[in-house]
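Yeah, one chain of the complex is gone here, protein chain that is, but the others are all in their spots.
And now, subunit A:
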Amino acid sequence: MATGDLVPTHFPARRAAQVALHHLNTHHGSPFRVFGLQRVHTATAEDQVVGTAGRKYSLDFSVTDYGSSGSVLRCSAEVLFPRTETHTHTPPEVHLRCEDLTHISSSPEELAFYQKHTAPHSAISAHDLPDSQGNISQDMQPFWHLARVAASFIMLRESSENTEYNMAQVANLTQQETSEKQLMLKYHVLLHDIVSQEIIHWKLLCSWSPEGGVSVRETEWLPKCPHDTGPPTAH
């Protein structure tokens, strides 16, 4: 893998930026806010030997909120992919700063959505978002965004320099009853890893509230074939 200045359009910089984005989404994503990579401006990589050994990427990039606002933010991040002695995978470490992040607060849409779906007897369920033709109804868009944010926890954890994850589809979602002041949802998501081209199935339980953000309570990997031994990064 290259060290020093990286070409911003080449995959090493892009993969590292995508990891930073997963991190950003876990912290600031919501049913109405999901960030995607707009462009990497500059990137460098170096081998880190002091402290956690591994390769550290320093990135300057821009992101777009495709959840609703479409706003563009400038960010910088350090992404460290640890090198471990054993063959077990260690998640990357991310330090991230984006301009204007502190100004982001819950929108009226978020509050309305929260009220509606935490009302008694709310029992949302859906499948195939998007459907085969790529359609998602207006009502279901926030649930699809929420899935993407929750999936970011998994994608962040599973990422390495040899993966590049996106969420391909939501297979199904079911609202869960809860005494907590949270929107609680069970999801079955399909992740796509560009490098291996695999579709990886995960089940997850997540909660969201406007003040608390998204948190993932449980995750479960679903094997593709009977002889599957684990998700791509485990190999």
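The definition used in the following text is that contacts are C-beta pairs under 8 Å (C-beta built on N, C-alpha and C of every residue); 3 or more make two chains touch, one makes a residue touch a chain; residues count from 1.
The criterion applied here is as follows: contacts and distances are computed from a predicted model.
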Omitted chain (choose from "Electron transfer flavoprotein-ubiquinone oxidoreductase", "Carboxypeptidase O", "Neutral alpha-glucosidase AB" or "SAM-dependent MTase RsmB/NOP-type domain-containing protein") - UniProt protein name: "Carboxypeptidase O"
Contacting the left-out chain in the complete assembly, out of A:V72, A:A126 or A:I194: A:I194
Positions on subunit A where the hidden chain makes contact: 7, 9-11, 18, 36-37, 39, 66, 127-128, 130-136, 166-169, 171, 190, 192, 194-199, 224-228
